[in-house]
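Below you'll find the structure, written out as structure tokens, and then a few comments.
In this view, the complex is presented without one of its protein chains, the others remaining in place.
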Amino acid sequence: MPLAIFLVLGIFGKKYFKNTSGIIGTLALLASTVISFIAAHQYFFVDGKVNGVYQKIIAFKYTWLAFSPNVSIDMGIIIDPISIMMLVVVTFVSLMVHVFSLGYMKGEVRFATYYAFLSLFTFSMLGLVLSSNLFQVYMFWELVGVSSFLLIGYYFDKPSAVAASKKAFIVTRFADLGFLIGILILAFYSGTLDINTLIERLTAVQSTHFTSIATAGFLGVSMLTWGLTLIFIGGAGKSAMFPLHIWLPDAMEGPTPVSALIHAATMVVAGVYLVARLFPVFSMDASVLTIVTYVGAFSALLAAVIACTQTDIKRVLAYSTMSQIGYMMFALGVSKQVGENGLGFMASMFHLFTHAFFKSLLFLGAGAVIHFVHSNEMKDMGGLRKLMPITHIAFLIACLAIAGIPPFAGFFSKEEILMAAFHSNKIIYGVALFTAALTAFYMFRLYFSIFWSKESHHHNSHGEGTVSMKLPLIILACCAVGVGFIPFSHFVTADGSALETHTDMLFSIAPVTLTILAILLAAAMYKNENDKPAKAAAAFGALYKAASRKFYMDELYLFITKKIIFPLIGRPVAWVDKNIVDGLMNLLATITAKMSVLIKGLQSGKVQSYALYFFGGIAALAVLFIYLWK
Amino acid sequence: MSASAVIFYLIAAFILGAGLLAVTSRKIFRSAIWLLFSLVGIAALYFWMQVEFIAAVQIVVYVGGIVVLIIFSIFLTQQSGKEMPAPPVKRKIFSLLAAVFGIALIYNLINGYRFIEQPARPFSAAVSEIGTQMLSTSEHGYILPFEVVSMLLLAAMIGCIVIAMKNKENIISEIPGDKIIVK
Partner (left out) sequence: MNGIPLTHIIFLSTALFFIGMYGLFTRRNMITMLMAIELMLNSVNINFVAFNKYLYPDKLDGIFFTLFIITIAAAEAAVAIAIIINLYRSHRSIDVEDATEMKF
């Protein structure tokens, strides 16, 4: 399918198609998007249902590496509700980003490389969502990590960009270690790497696999919990959950369309997708779900607090992403498997779907603003609403959506999440509510700072942006509005059967009211330039300072690595490597050299010595053959 | 002990003595003369073994040709009067050891082997027979080696001339048989 096209573009696009590569990449992606829409249509409306339950279809299976008769790494494509949904999301958002980049990245020297990397990333992401085998997921996981590394570090002459891409890669790699161990644990106990079989084996309570994994313990906790927790760690790294979130703000060094693609819609939701894919197994173990819930909620809250204090618009959006993913995570956490209780799962997936649209819209809008103003900082902007009308409207729509105002998309998905939280855990509900208010606050702070607060001194130097930049904004804005109305629950649920949901109007009053209050507060503080923000910051004092410094997380990490890991672990290992391993090699070399010096003396150049040796050899051979050969 | 046996032992002693002196003499000219004596002794041995033709060839070629050639080359390299330096002691000892070891080995082998002698039949090495066989084309004829050896002699002649020729600037190659441009 589109995988082949992406491979071609990824490999050949760099060399052969210089200026047209953008067009080619976009066209290819357009084709893939159309295909994915057709596939979705087929699946959801025509074929997929069997007895009212959406089946998982294995479209394609090829045994690649067989470790034993039972455990083998197959390459396969699985088609089930969440994978089709992700297919649509990934291709559509990627298409928008491609079109936008035609305008944003115009004039870049490495234009073709950029599109090649974009195609590579899309390919890896699609592979990830379509994988039917756990190890295949891991492979594409790593591929996604590599592509994001390439894309974040696209401006490789900026040292901050290089550092950021390294940080992203290292942190996610570190999380992937946990992921790999988790995979191995699960594969060991269930005897298979194929996702479907794995789920079957580990969810049937009577099966031997389940009992063995549930009873085998390590440090007092069952192996099932260990395996699932480790897998969750992997997902948390990729999805920037606390405490592995440090790479996400720095990853904003990449070009803005890249941030839209990777950090809004696709890569960061890979973790959520992983948990959703293995959800039946997760739901067997309540402790893991609790971990998921609390980590998600805490990340959401933390990110929202930090976002209130940032001045770089992309960083604000990054923390907002982290917060929203936290929402998705804890929605999964509070969910259960079957029927009504599967509300959290459905809500999480729905939020993923809508979030993709409005977050990418936000990023692309920010990209347009940055392109216009040539700076990332909020203090350089202001009063842009007259200068960039289309961007202004699109941005406003996206902010309303993320804040959860009806009838925009975010309202519906957020409501579902809040309802799920309300049903299972009141504390989480409270946290979620507060975070929703904070979300509205900082988003509108951002909005007002960019478009309202002071009179702009920018003149209309090069216009708002080309058509290619405006078009995606418009399309995504329409989606942000309309997508909320899709009866998502009919399509994607935990166990495949349709779930009837209804929006409870009474229930929604509390969140919406809080949100509107937060918006008004933000308007009061930021709409016109004044010193209220400064006073508020002073009032919060230490909390504000800590939040604006991201709660010193980075410093903590740096401390740990520099003071503890490097001297205690890194140095000794390096010493061993240099002196013992290398020393052994050097010893071999020295011995050889010494021996050769010794033997060298035989080649004296004197004919008679040679003759002597010659005769000696003959005599020895003669004696050997005549007397000693039996 | 018959007279021929005595003569044989005398000749043998002469040969070996002269040979020893040839390889250990300090002065090069003396060494050449001792070699000459040794070769003459070997010719005497051939006479005693009743292969007169070989003896004659030995004297004509070896003594009259090669030793004279050696003596001329000693003159050419202006070495005749001087004393030659002695070889290093280590080398002498090793060589002596090697030689003694070799002799012992062969002696051992010879003694262990039963040579089947056939003294009864007469041995005639008449020149006419030699000549006939050398030029015959039958199975035991040596005409082919004869011709080849003549070619070899030709090649050796040309080669010597080329190698020993005084190097003028215009000599292009020293491979015998190549065209040589000499000014």
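All chains are identified by letter, namely A and B, in their written order; residue positions are counted from 1 within each chain.
What we mean here is this: a contact is a pair of C-beta atoms (placed from the backbone, for glycine too) under 8 Å apart; a residue touches a chain by one contact, two chains touch by 3 or more.
From a predicted model like this one, the values you see are computed outputs, not experimental measurements.
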Chain not shown, its touching partners among those shown: A, B
Residues in chain B touching the chain absent from view: 1-2, 4-5, 8, 12, 15-16, 19-20, 22-24, 28, 31-32, 35, 38-39, 42, 45-46, 48-51, 53-54, 57-58, 61-62, 65-66, 69-70, 73-74, 76-77, 79, 84-85, 87, 91-92, 94-96, 98-100, 102-103, 106-107, 110-111, 115-119, 121-123, 125, 129-130, 133-134, 140, 142, 145, 149, 152-153, 156-157, 159-161, 163-164, 166-167
Chain A, residues in touch with the chain not shown (by the definition above): 600-601, 603-608, 611-612, 615
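Just so it is clear, only the chains that are shown with their structure count from here on.
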Distance from chain B to chain A - Cα centre to Cα centre, in angstrom: 93
Chain A residues touching chain B - in the complex, by the definition given at the top: 608-609, 612, 615-616, 619, 622-623, 626
Footprint of chain A on chain B - complex, ascending: 91, 94-95, 98, 101-102, 105, 109
